[in-house]
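This report refers to the structure that appears directly beneath it.
Here the complex is missing one protein chain, while the rest keep their positions.
Presenting chain A:
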Amino acid sequence: MDGMHSETVLKPGEKAPDFTLPATPDQELSLSDLKGGPVILAFYPADWSPVCGDQMVLYNQILPEFHRLGAQLVGLSTDGVWCHAAFAQARGLHFPLLSDFEPKGAVARSFGVYRPAEGTSERALFVIDADGIIRWSYVSPLGLNPGADGILAALEGLGAPAHHEGAVS
């Protein structure tokens, strides 16, 4: 439905590249720390989106539903740790925001969702299973909040073999 994003985005069936990024000014988080259950990676362009119930606020509200399905949620953008800290505090977010700031966008690049012209990531979602395999990916048109229906459907489909959809649908 989108078709405007690059074809570089990692697809279902591929191994998610491990990474370690700052989650707070003095703490780091690695993807491998979250092993044992599914992980939702939500790349987004920038903190402080003006929309009411913006994507991260929406996911914060839906967090109990993600947890019910056994999944951990992580947000990622190229904003710095202090920006993330202020944003998370202002919005009351209950999940980590990782700072893909230096080297800039390195993790976004490794997932194929970096936008060099803007210096931000795409608005991109990945659902990764307990074995570290990407099971679903989706790149949203940049200005459009993708909601959570695709994430929930992907989490509920984790019992089935990896299939190729979402990013190209």
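By definition in this document, contacts are C-beta pairs under 8 Å (C-beta built on N, C-alpha and C of every residue); 3 or more make two chains touch, one makes a residue touch a chain; residues count from 1.
Everything that follows uses one rule, which is that contacts and distances are computed from a predicted model.
Novice: UniProt name of the unshown chain, from "Ech hydrogenase subunit E", "Cell division protein FtsW", "Peptidoglycan D,D-transpeptidase FtsI family protein" or "Thioredoxin domain-containing protein"?
Specialist: Record says "Thioredoxin domain-containing protein".
Novice: So which of A:11, A:67 or A:91 would be touching the chain we can't see?
Specialist: In the full complex, the listed residue that touches the missing chain is A:91.
Novice: Take the complete complex as the reference. Which residues in chain A touch the chain that isn't displayed?
Specialist: Output for chain A: 1, 51-55, 57-58, 60-62, 65, 91-92, 94, 144-150, 152.
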